[in-house]
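Complex shown without one protein chain; remaining protein chains in place.
Each chain gets a letter, A, B, C, D and E, in the order it is written, and its residues are counted from 1.
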Amino acid sequence: MTMATPKTTPTVTNVLHTAYQKSVASYWNSEKDPVNLLLGDIDGLYHHHYGIGDYDPSVLEGPETVGSGGSRDDRIITEMHRLETAQAKVLLDHLGDVSPGDRLLDAGCGRGGTSMMAHQRFGAQVDGVSISEQQVEFANNQARQRGMADKVRFHFRNMLDTGFETGSLRGIWNNESTMYVDLFELFAEHARQLEFGGRYVCITGCYNDVTGGRSKAVSRIDEHYICNIHPRSDYFKALAANNFVPINVIDLTAHTIPYWELRAKSSVATGIEDPFLTAYREGSFHYLLIAADRV
Amino acid sequence: MTMATPKTTPTVTNVLHTAYQKSVASYWNSEKDPVNLLLGDIDGLYHHHYGIGDYDPSVLEGPETVGSGGSRDDRIITEMHRLETAQAKVLLDHLGDVSPGDRLLDAGCGRGGTSMMAHQRFGAQVDGVSISEQQVEFANNQARQRGMADKVRFHFRNMLDTGFETGSLRGIWNNESTMYVDLFELFAEHARQLEFGGRYVCITGCYNDVTGGRSKAVSRIDEHYICNIHPRSDYFKALAANNFVPINVIDLTAHTIPYWELRAKSSVATGIEDPFLTAYREGSFHYLLIAADRV
Amino acid sequence: MTMATPKTTPTVTNVLHTAYQKSVASYWNSEKDPVNLLLGDIDGLYHHHYGIGDYDPSVLEGPETVGSGGSRDDRIITEMHRLETAQAKVLLDHLGDVSPGDRLLDAGCGRGGTSMMAHQRFGAQVDGVSISEQQVEFANNQARQRGMADKVRFHFRNMLDTGFETGSLRGIWNNESTMYVDLFELFAEHARQLEFGGRYVCITGCYNDVTGGRSKAVSRIDEHYICNIHPRSDYFKALAANNFVPINVIDLTAHTIPYWELRAKSSVATGIEDPFLTAYREGSFHYLLIAADRV
Amino acid sequence: MTMATPKTTPTVTNVLHTAYQKSVASYWNSEKDPVNLLLGDIDGLYHHHYGIGDYDPSVLEGPETVGSGGSRDDRIITEMHRLETAQAKVLLDHLGDVSPGDRLLDAGCGRGGTSMMAHQRFGAQVDGVSISEQQVEFANNQARQRGMADKVRFHFRNMLDTGFETGSLRGIWNNESTMYVDLFELFAEHARQLEFGGRYVCITGCYNDVTGGRSKAVSRIDEHYICNIHPRSDYFKALAANNFVPINVIDLTAHTIPYWELRAKSSVATGIEDPFLTAYREGSFHYLLIAADRV
Amino acid sequence: MTMATPKTTPTVTNVLHTAYQKSVASYWNSEKDPVNLLLGDIDGLYHHHYGIGDYDPSVLEGPETVGSGGSRDDRIITEMHRLETAQAKVLLDHLGDVSPGDRLLDAGCGRGGTSMMAHQRFGAQVDGVSISEQQVEFANNQARQRGMADKVRFHFRNMLDTGFETGSLRGIWNNESTMYVDLFELFAEHARQLEFGGRYVCITGCYNDVTGGRSKAVSRIDEHYICNIHPRSDYFKALAANNFVPINVIDLTAHTIPYWELRAKSSVATGIEDPFLTAYREGSFHYLLIAADRV
Partner (left out) sequence: MTMATPKTTPTVTNVLHTAYQKSVASYWNSEKDPVNLLLGDIDGLYHHHYGIGDYDPSVLEGPETVGSGGSRDDRIITEMHRLETAQAKVLLDHLGDVSPGDRLLDAGCGRGGTSMMAHQRFGAQVDGVSISEQQVEFANNQARQRGMADKVRFHFRNMLDTGFETGSLRGIWNNESTMYVDLFELFAEHARQLEFGGRYVCITGCYNDVTGGRSKAVSRIDEHYICNIHPRSDYFKALAANNFVPINVIDLTAHTIPYWELRAKSSVATGIEDPFLTAYREGSFHYLLIAADRV
């Protein structure tokens, strides 16, 4: 079994199916938020997701400008990056047994940070897909600079219709990218690509069916990112409908709040910190990891 | 068959099931938008929905202050109210054959305007339900002032669980109130209450599956009203799943845009006009009437 | 995207799957009803559907034999044809935006009248399919005579399995041809062929779930045409199950009754007029237009 | 567990839900076909179903008028009645273990013949329901004359909504009465009434999915009886959806053809014999027995 | 339409998908039970299923060692083989019309006995599949010895994914092989391979939903054969979900008990006789034949 090489260069027309997808692509093509770029500059792992774990409160103390860890801002940014990277590590911890000969898919890869970490850990070939051409180009450049370009490749493709071969993948993940698509369509495509027994992992924000419909804070996040945050229940319905069986589910909400508290105090805050903190604290929003097997 | 008299006064606890519903109730309990109150003052029909039809451009012309139709603002407000009332008329046009002995439900009745118009047209008993106690009290006061209190009654109840008797109703409508609830739950409860062959009508804003997920403008509306606008497809799936069969579907989008254009120019604009106009014009949002039979 | 050229000439064996389909094909192969042929002779648009709109009562008056509009019979036939053509126009009014470069499918095309009207209006390529070889031959002859043969083509194929390429069509319609097939199978095949956002329109007679099961009059129509008239509910269930979302539904029943009244008085009445009028008037049967988007 | 005594005498309003049901009731209320009455006169078992098994060809021979078995017509009628009764016996053979203390339901009981045979065989209480008041009255008279009125009772009720107590029945059958109702609704009501492990049996004509849609002959039967013959597949889908599991399925088609051949030659032929024989012989129609357990 | 020739020799990897399937294959690869081999030696029809019909009690009588029918053991074994062959005959009786030009599939063919009987009866080409390479090799040897190798072929393949062409088969059967697979997956694959109107037959042991969950005796059988006996209800749910419509269902339980009683007294008893007899007699287990059409 070999990974299908795309027969022809996909064009914008067939990667971006809808006006909605075009607006999402446009957002990310022009996005240059320091919260993503400055943090990635630290070690070349550019993430587009949030962090988990307690932050070291000492980064907030000490001199405002220069210190052993740089300025206060530098220290905060370094700490935030550490928490982001910790999140990606937890995601990869749930991918199960992956061998160097396996192939993995990073669905909604952003600038490619998690893909590179996955290759470093498992040796496996990793393909990342994004509907932002700028992200794909950026990520491929990073892969080249790191000498991974033969094993880690990024593609301008739609994760609902990747063109990869049926049954060809050992693992797939979505690191905060499921809120842009319909979960039933997404998991159908994932199920198609994974081999029997393959593993799927996602980390995602989802709203809480127990508190009811999307709260004001959740709609604010949707508006900000032009995304469509799903209720928690949708994940499990869509998994069950597509031959995925959970093996681990972890509520990371309490673990991501410190990241947002730190970010709110940083120079790279974007203004969306408040809705996130409100939503998590009022219980209308969860930060969830799901690991499931394809059967 | 008789309408169940509520055995006990429902308490907040069992009317408001979730934190989400409490936040919606709180919004409407404190709402005193002139766009609703000033317009209702004209003739005592207080609406909580939008209008349809072309407006008379002359209301924008003429003297800013006093004229034959009052000040420019007065003229605009009177015209907007005319369009709102026209919308409610179109809704009632699709209720089918209703006799004075029949009973009707206004699900999400706001301050009761459509309920009163329905009683005036058909002579039937109308019950309206709202999760806002203020709205219910306001509407019952209106019914008393108009001498309709024995035939038009408003209740502090949840439309997902009204307590009305199974099979007791000839007609039900939602006039812009479906975006606060899950459609499958709503139509299940509607189906329970309607007699075989009873009629359901809704007018609603819904987002367009053809343009894709919820657009930025639609999420802005969701945030503003703490609502959860559904895709158009959800209406037809939920109707099909609950023994409802459409008999008329009308795309009112082009007919509601004039209302919003006029409102944007009025003194009672709330700031949400722009997202509505953007969403309708870009095609990501529809204003739809659906009439369906319970079978 | 190009329309698949049929690789091999389909044979009767794989176009006609069942004994039922063979009996339907046989009926239409031998059908030479004046109500279809004489009316088509007027302007070369041969329809196999009914009309809508009020007829001009003056066609029934005046001299029995010769007059300015020909004999009374000639006048009636011309008027019936006008109503048929009006029906096809209303159908095409709901096809949405169609460009000359688009492709359309007339599913159950009969002798091709609607196909030709569609090409004339939109400039688009139209393919019609029928399981009657005689109809296909007749329609292709008409297309040649009208100089449209390069853009309007008729095929001896089963609309449940056309062989056309996936996602290749902008629009599909059924003009009174859905009663010969299972709707779930039909809409699955339509959904396969349409591009995302493509439009489907049908005009059809359907029986009314509200009055209950198929009435005597409806079964009489079924027997006459060897067809299987569906309940109205089946249309909406099958659309919902196949990613179609209604945008317009119009009850044309009142608009088609005049056509049948006129036809009952014409020389080309076939005897089925009475069951149609009975069924429409007693409410057990609807004449319905549905327009829906493929999502 | 006791059988619910109907609290109030049901009125026509709530027994006959739809115009369709009213037309069926009207048909059977005025029906006085000799094929049903003359045959029942023989031994007081009035059937409304067809027969199975080979007929004795000698009944067709011998003197036209008087003979040992009466006139030729008398002999034919006696023989037809024997075949009808044989059919009911086969149905009862599949009811499983029934004790005198059990309760049984004859759903669509006609003039009560099968109900009385069931009581005679098992000693159990039998309730029959019909939407024809004339049939109910006739059948109750028969029960009185036979001294069974305390154990065999007939009710003017709708088999889709009998009012009998949940879980109260050991067995239910439909002897050629399923073609008047939706099978999903019917089996839901049957499932409600049967105890866990209770038995359901039906004998029915159904059209054959393998030959395709309803044939001309089948639609002719539908028109004649104002019924809605189902495809064979619908039975198994509706059983599976309502917790019924088949234990025996028998194709009785070949066994019922002799009955129809004899009937076609009898004086009590109604004209529907030809469509039945055509449909059975061309394979578009089956005569089927299904026995299933409620689980 | 031609049967797809396997493009490449399938390897163990893609025939055996799961650890479970590997354990089943391993069991059958090493199986050399006299109850299968000795009986097959009689006439070269090697069965892996049980028998039906009454046995001749005289085989148990007479001399222990030598007699006209051989020793008592020889007589018993011959009689058991007769009952097994009778079972296969009944299965083939329900395959419907099969012509020499048709193709048939024996899904889970064991050592090929039923396949050869089918070819002898119908003249049709028969393909058998098994996940035991030893069985496939053994069966192909038998076919060669009998001169049938051009028409009866056995393949090392998984019946859930045979690689045979869509719509290429007239008939498929499972003779006691459904308990190794998920029925929904199996019938989906069967439905894919059969032509419209094709016939499916299975004979199987299934547990009885009426007595409840799997009994101790049934679990003992599961353990013995590493199989997963299904409830009776699963068969009908999975058929209904995959376009199969039953035409005959026969409860063979009473007919198979004599075989087990005889086997329990034979020298080739394997120890599993007791659980079978217990399960059949207590009613927790059925031996069922199902014949169904693909529509």
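Here is the rule we use: contacts are C-beta pairs under 8 Å (C-beta built on N, C-alpha and C of every residue); 3 or more make two chains touch, one makes a residue touch a chain.
Computed from a prediction, not measured in an experiment: that's the story for all the values here.
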Contact residue for the chain not shown (choose from A:G70, A:G163 or A:G197) | A:G197
Which is it among A:D41, A:D93 or A:D251 that touches the chain not included here?
-> A:D251
Pick from A:V210, A:A264 or A:L277: which residue touches the chain that isn't shown?
-> A:V210
Residue list for chain E contacting the dropped chain reads 17-21, 23, 180-182, 210-216, 219-220, 222-223, 226-228, 282-284
Which residue numbers on chain A touch the omitted chain?
-> 196-197, 209-210, 232-233, 236-237, 239-240, 243, 245-251, 286, 293, 295
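The criterion applied here is as follows: only the chains that are shown with their structure count from here on.
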So what's the Cα centroid distance for chain A and chain B, whole Å?
-> 40
Roughly how many whole angstrom separate the Cα centroids of chain B and chain D?
-> 50
On chain B, where are the residues touching two or more other chains?
-> 196-197, 210
